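Shown here is a partial selection of chains from the complex, left in place.
Chains: A and B, in written order; residue numbering restarts at 1 for each.
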Amino acid sequence: MGNTDSAVPTQNRAICAVVLAGGQGKRMKSDLPKPMFEVLDTPMLDWVLDACSQSGISDVCVVTGFNHGVIEAHLDGRCETVLQSERRGTGHAVMMTRKWLSRFPESDVLILNGDAPFIDCETILGALWQHRHKGNAVTVITASIDNPDGYGRILRSENGISGIIEDRDASPEQRKITEINSGAYWFDTKQLLYALDRIKSNNSQGEYYLTDSVFILLSAGFRADAYISANSNVVLGANDRKGLLLLNNTARFDIINRMMDEGVEFICTDGVTIGKNVCVGAGTKILQGVILKGKTEIGENCVVGPNCIIENCKIGSGVVLNSVQAYDSEVERGARIGPFVQLRPGSRIGAGVKIGNFVEIKNSTIGEDTSVSHLTYVGDSDVGCGVNFGCGVATANYDGENKYRTTIGNDAFIGCNTNLIAPVRIGNAAYTAAGSTITKDVPDGALAIERGEARVIHDYGTKRLKARIVKRTGKQ
Amino acid sequence: MGNTDSAVPTQNRAICAVVLAGGQGKRMKSDLPKPMFEVLDTPMLDWVLDACSQSGISDVCVVTGFNHGVIEAHLDGRCETVLQSERRGTGHAVMMTRKWLSRFPESDVLILNGDAPFIDCETILGALWQHRHKGNAVTVITASIDNPDGYGRILRSENGISGIIEDRDASPEQRKITEINSGAYWFDTKQLLYALDRIKSNNSQGEYYLTDSVFILLSAGFRADAYISANSNVVLGANDRKGLLLLNNTARFDIINRMMDEGVEFICTDGVTIGKNVCVGAGTKILQGVILKGKTEIGENCVVGPNCIIENCKIGSGVVLNSVQAYDSEVERGARIGPFVQLRPGSRIGAGVKIGNFVEIKNSTIGEDTSVSHLTYVGDSDVGCGVNFGCGVATANYDGENKYRTTIGNDAFIGCNTNLIAPVRIGNAAYTAAGSTITKDVPDGALAIERGEARVIHDYGTKRLKARIVKRTGKQ
């Protein structure tokens, strides 16, 4: 799961990858292809493709099957796909890529499962190094786990491995083996093609198993070996919603633990989910119920939470976010925001800004040290520095047909319940009086006021109170 | 805990139930009778009564004791009650129902504990089937659990059971028995009455124990047997707040696991509590901090959360609810609501409606595709389709004495900070200008505007800014 910049082995030889993504996931009770189910808001397929890309593998072919249109639409040309129209086993799935593989005759090819999201760059490159160093035709990526029930076991020989035995075929002695097949492999592409020509479907299921290629290559005198991943999560996949929840929890705590190692503070991790592409600076405190998503960067010594959603945002250092939802926005150092605030896409909050309760900012720039304290909507606006918003200010940016911008100069003072009817400009150091609807530009330093006739009607309330008391007490 | 429609055994014989609800729960530190403590917001007594009703048992007698008025008020005539004025054991409690039981001479009677909430219909009917099939006088409902310490153990014989031995009286060999008494029984009513006449209180506590009835019936030559429930939670009860929390967690994860089997997605279950009468469609995502209560139905492919409370609501498919509290309301397909929204009772949100941040809807109908984006209160209103609400709109539905309705036609456009003084009607395609207080009906297609005199006072702000700077910097 870690990032690494370590280069691929320097041997001057191509690498490519095939990702098997044809599965259905019937027990999920959904039409989504299995690799499209999400772990921490990212489809499992994308976890796998990210690991390829981090490993420097740019030539990737995805084998689709069940509801393939969903995957094709999701990939949107990011990598090639081939369709396995009948599902006849993993070997059969790889056979679909024969033509694609023939474009890389002098290469090694990585075979990955699109629904085993935790394969990582260290494992991929570590296995490749061994694969090449030992001259293997095939290198099985394996893990050693406490409870290997159900998995294929690795049979070690004096020189590499002598095979993989499925759980159901294993002897009692073999069942004790804890090194298991993750289903990921490095092959010499030429030898993979050789093996694919020889895999048979003469088994009870009538399927072509990719594991058979190991025996075929061993029989042909090639070398097969296994690479034990340090990360035993590489074997994890999910067949139902419970399994998927388990993957989410595994990913959650991997990321939270990594962040703690980097100096991030957690008081209570309940309800905290942090996506894999999120960065958080040392000394930042993450409170309960915080969801960090997408490509989000958070600076040092912030306090985030409780109950925030921060997605695709860049947050400076020393920022306080309390019960804030922020999307595709930027917040500069020292801003204090919340509670109960939404920053909608395209917002840029300057340093030292204070945004208080029940405020929405949308597609607007808020200058440094400006204060938007309560019950205000700032939309499609360019706000200067040191501005003070009273309570209940609304920018009327939409007239039912078009959206217009509002501009507010530095040090302006916007009175309570002011309506700013865009397009409009409030000048530097200008004032608007409480309750005014501003439809025309206000010059620098001026006060704009819109006010009706003020009257007092005596005894109105006194009479009404009598009626209210009658109502309350039921007595005249 | 599951629902079942399986019919009661077809033997043409009555069934009835006695529920023991006299306990106190001293260690709860509360005056509430123990069966009134809640698991997932439902009193334990109601869990038990629901299981009776799902099993087709309509004649139920509740034996009350400690603070019986609370239970009587809660039941409100739903079923009969008898008072056990002194607490002298479970046998004594059942004796109180003698007169009531005598109304069902040819019947089988189920004895349940009002503070063991997880008894279920499958167990009740499975036990009844065995009870009748084997011709038992008494059938003890049992469970097999890993740690039976403290429970009465079941002594099996060649033909049924030979007795129940209390933990404190058990021999070391008997203490190893893992089949335990849940405290629930089926009796042939006639034979129960026979046994009740013979239970003695000549024990150290001076109490009448219902378990003695098993020995009495065996001695009289009747058959006694035990039915092992597949659901070992049937034995669970709570004596203190920690035990109650454990019951809540047991129920929580039972329900969450059942929902996952049905295709509901959970990314993080922290803070998620779902009541037992809630239904959620496949493909719906439930995020952290979601509370679903009462009789709530949620459609397919929704996203609910984080941090919602949805109580007694019907939510259509494809709805998005983000940080929403909704009570006794209905939301149609494809509506997007949140964050920070409250739907108060009597709201009906049409398909495709968008409700944004800091909006409250109360006792109102919102037509399809209407948009209420921010900082608005819609109360006691009938709103048409395709309406656009600006920011800060308030319906003034209450004049201190009475509440009135507001009507808004299709395609109307309500300007920012408009006050709608009910009773009032805004016509189809009508506009209200920002900042207007609307006290009279607005015809279809018209614009209503209430605006005061607008003035600009030059240099007002400039002078004020000087004072502010002096204040800020402390310098003239």
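For the reader, a short list of remarks on this structure follows.
Methods note: a contact is a pair of C-beta atoms (placed from the backbone, for glycine too) under 8 Å apart; a residue touches a chain by one contact, two chains touch by 3 or more.
Everything numeric in this text was worked out from a predicted model, so none of it was measured.
Shown are 2 identical chains; the number of copies across the whole complex in this structure file is 3.
What we mean here is this: only the chains that are shown with their structure count from here on.
In this assembly, the C-alpha centroid of chain A lies 34 Å from the C-alpha centroid of chain B.
Residues of chain B touching chain A in their complex: 257, 260-271, 282-283, 287-289, 306-307, 322-323, 339-340, 356-358, 374-375, 388, 390-392, 399-401, 413, 415-417, 431, 433-435, 450-462, 464-465, 468. Residues 28-30, 38, 40-41, 240-242, 244-245, 248-249, 252, 270-273, 289, 291, 307, 309, 325, 340, 342, 358, 360, 375-377, 392, 394-396, 398, 400, 411-413, 417, 419, 421, 427, 429-431, 435-437, 439-440, 442-453, 464, 467-468, 471 of chain A are the ones touching chain B in the complex.
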